[in-house]
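Every protein chain of the complex appears in place save one, which is left out.
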Amino acid sequence: MADAPIVNAQTIPTARRAAKRTFMARLLIAVTVLFLTAFVVLPILNVFSEALSNGVGAYVSTFYAPALNPDAKPTMYERMKLSAERDRVERTWSSIRLSCIVAAIVVPLNILFGLAAAWAITKFRFKGRVLLVSLIDLPFSISPVIAGLIFVLLFGRGGIFGTWATNLQWPDPTSLTWQGFAGHWWPLAFARTYEGIIFTPLAIVLATIFVTFPFVARSLIPLMDVQGTEEELAALSLGASGWRTFRTVTLANIKWGLLYGAILCTARTFGEFGAVSVVSGHIDINDTMPLRIEKLWDDYDMQAAFSVATLLAGLAILTLVIQSIVEWKTNRTQAAESRELEVKSDEHRSAEDQQILRLLPGAQGREP
Amino acid sequence: MRRISKFYGSSQALKDVSLKVESGELVALLGPSGSGKTTLLRIIAGIEDADPGSGKVLFDDIDVSSTEVGKRRIGFVFQHYALFKQMSVFENIAFGLRSKPRRERPSNAAIRAKVEELLTLVQLQNFARRYPNQLSGGQRQRVALARALAVEPQVLLLDEPFGALDATVRRELRRWLRKLHDTIKVTTIFVTHDQEEALEVADRIAVMNAGKIEQFASPEEVYERPANPFVFRFLGNYNLFHARHDGGPHRHDEPENATPVTFVRPHDVEILRENPDGSAIAAKVTHIGFAGAAVNVELLRHDDQQPIDAELTNQAYRDLGLKQDDEVFIRLRNSHSFYEDYAI
Partner (left out) sequence: MARVTRVIPGLPLTLGYALFYLSLLVLLPLAALVIKTTQLSWSELIATIVDPVVVAAFRLTLGASIIAAAVNGVFGLIVAWVLVREPFLGRRFFDALIDFPFALPTAVAGITFSALYLKDGWIGGFGDHLVAAANFLAAHAGHPNLLLPGALSGLDFPFSNTNTGIVIVLIFVGLPFVVRTVQPVLQEWDTEFEQAAHSLGANGWTTFRRVVFPEIFPAWLSGVALAFARAIGEYGSVIFIASNIPGKSQIVPLQIVIKLDEFQTSQATAMGVVLLVIALLVLLAINGIEFWSRRRQRAVA
C-alpha cells in the first residue's frame, strides 16, 4: 500500500515528460541507442552469428569430432583430416579444462580474500584502512601485460627468485594416478611434474589472481559499509559467537552482493588474456580459453574461434543478468527500509567512510 | 537486592560517571545529544569498552567489565532496532536462545513456547512469520524488545527506544513500556533526549550533560528541585531573572564573577490584575498564544524591559479576561536561584 504514492511520484513526471519531449531529447535518445547498438549490441550478436556462420554442424564440430571408424576404410586423406580435427577438438577441450581448473582455484581464494578484507575494512577502524582500499583497487590501473611481466620478473630466468623458481619441481596435482602396490608401498603417484613456475599453470593461476582479486572485495565493501555494524552487535549481545554472527547475520545480508562479486570474478578469471598470455609461454598445454581463441584466430579458423568465444560471451551475459537481479533485489530492500527508517545519511558517515565509498562507488558493487 | 554500579575514570565522552541502579528499577538517562548518555549505555552493555583500567561495571556487585557482551546477560534494544532483515519475526526472537551453547540450549519445543509467550507479551501473536520490512515502526520496536527479553537478561538496555517513531505511536508505546516493566520487573535503563518521555516513564532519571551526571533522582525531584541550572533548563521552558546588584551589600559567600540567577517555570508565573501587597512586578501583555489546554502569555516587564513567558490554564485565562496590551502584575509562585557563571 505504501508503494503506491512512491511509484506514482516517479511515473507521473516521466509520463508528462514523454508527452512533450523536445526534438533535442529525441535526438539524444537516438544517438544513445545507435552508439550502444554499434558498440555493444552488434559486437555481441556478431559473436554468435560468426560462430554459427557455417551452420550448427560446424559449431558442434569445434567441440566434438567423431572417432575414426576403421570399418569405413578411410583414405589417407580422410585419416589425416579426422586426426587433425580430433587434435583441434582435444586442444580446445584442454583449454576449457585448464580454464575451469584455474577458476576452481582462483575464485574460492578471491572469495575468501574478499570476505576477509570486507569484514576488516567495514567493521573496524584502524590505521591504514584507506590505504588498504587503495591497494585493493590497484590492479585496475595496471595493464594486464604488466601484471604478467611482474611475475616473469619474479620467477622467470634472471628474476628475483629466478634461480630458485626455475629449478623448482612440483607435481601436477591433476595427474594423480593409481599405480598399484606392485613395487610400491604407496599406490598413488603423479604422472607429470612441472619444472619452474613461469610457463606453467601455476604462473597462470598467480597472474589471474593478481588481476581478479579485487572483484569480490569491491562488490562487498560498499554493501557492508552501508549496512553498518548494528545487526552484528545485536547478534553478539544476544550471546551469539562471532562465527555464528557472521554466518547467520552478515552472510545472509550480503549473499546477493557476494554472488554478484563471485560471478564477476569468475567471468574475469575465464576471460583474462593479457597477463595469462605473457606467463603461458604460448605452449599449447598452457592454453586457457582466451589463449585458445587467439591460436584459432591466428590459424584463420574464425568460426572455431567464435565458437569458443560463445562460451565466454555467455558467461558475460550471465554476469549482467545476475547483476540486474542483484540490483533489483537490493533496490527493493533498500526502498522498503528507507520508507520507514531513516537510512544512515552521508552526514553521519565519517570522512574516512566517505572516502572509501568514493574509491569503491556503487552499493551494488557495480563497476567501475 | 540486585544492584548495578558503574564507575568510570575519564574518557573522551564521559568524566567520572558513577551510577547505582536498584534492582527492578526503570531508569532514564536523559540529556542533550553529545552528553555521553548513549556511550554510557553502550559501556554498560559491553558494546563499547571504557578506557582500560578506568572503571568498572558491576552487576549484583560482580565485576563484569571484562565480560564479553554476549555473556553479560544484557538485553540491548538499538535505536533503529537492528532486527535481522533476513529472518522472520519468530527467528529474530528465537535467535538468542538458538545461540546458546548446545548444553544450555532449550529444545525446539521449548524455544517455540518461549517465543509464543514473548509474542503474546508484546501483542504480536499473529506476526511470527512476517519479516521486519513488513512491520510498522512500533511493531519493529516491540519485536526488538521481545528479542532482547528472550535471553532473560539481568538488565534491559534501550537506546532511544522511541526516537524513530512518530508522535502518536511514541506516546502509546511509552505507556505500554511502563506497563510492561511493571509486569516483568526487569531492571531497565533507557536513553532519551526527550524530557517528557523520561518524566513520564522512569522511576528515576539521570540527567546527563557533557559526560557528567548532573542529577540522579526521581522525576518529581528532578523537576521540582533541580540540582543546578542545567537540569532546570533541560527539563522545560523557563524564565530567567538576573538579580541586580542595585546598591545592596555584596555577600562574601557569593562566587566571584557570578550573579545569582533565578529560574521560574512559565506555569509558576501568576498574573494578577491588582498589586495587593506591592511586591508584584508591573508588566504589559505583548502577545497571547492559544495552545489548547493552556494559554501562553508573553509579557514585558516595565522596570527592565525583559520579556517573561507565562502559562495559564484555560480557566485562569478566562477568569482574568486578558487582552493584548493589558497592564498587569506578575508574581512568582515557585522560583529557583542558582549562582551561575555569567559566561554561560
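All chains are identified by letter, namely A and B, in their written order; residue positions are counted from 1 within each chain.
Rule of thumb we're sticking to: contacts are C-beta pairs under 8 Å (C-beta built on N, C-alpha and C of every residue); 3 or more make two chains touch, one makes a residue touch a chain.
Worth saying up front: this structure is predicted, and the values here are computed from it rather than measured.
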Omitted-chain contact residue, chosen from A:Asn54, A:Ser94 or A:Thr229: A:Thr229
Touch criterion as defined above, residue of A:Leu132, A:Val226 or A:Ile285 at the omitted chain: A:Leu132
Contacts of subunit A with the absent chain, listed as residue ranges: 14, 17-18, 21-22, 24-25, 28-29, 31-33, 35-36, 38-44, 46-47, 49-50, 109, 112-113, 115-117, 119-120, 123-126, 132, 135-136, 138-146, 148-154, 156-160, 206, 209-210, 213, 229, 232-233, 236, 242, 246, 264, 267-268, 270-274, 277-278, 282, 289-291, 293-294, 297, 302, 305-306, 309, 312-313, 315-317, 319-320, 323-324, 350, 358, 361-362, 366-368
Contacts of subunit B with the absent chain, listed as residue ranges: 42, 46-49, 68-69
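Note that in this section only the chains that are shown with their structure count from here on.
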Subunit A-touching residues of subunit B, taken from the complex the two chains share: 45-47, 68-71, 74-76, 78, 80, 82-87, 95-96, 99-100, 133, 136-137, 140, 147-148, 150-151, 164
Subunit A residues within the subunit B interface of the complex: 230-231, 233-241, 244, 248-249, 252-253, 333, 336-337, 340-342
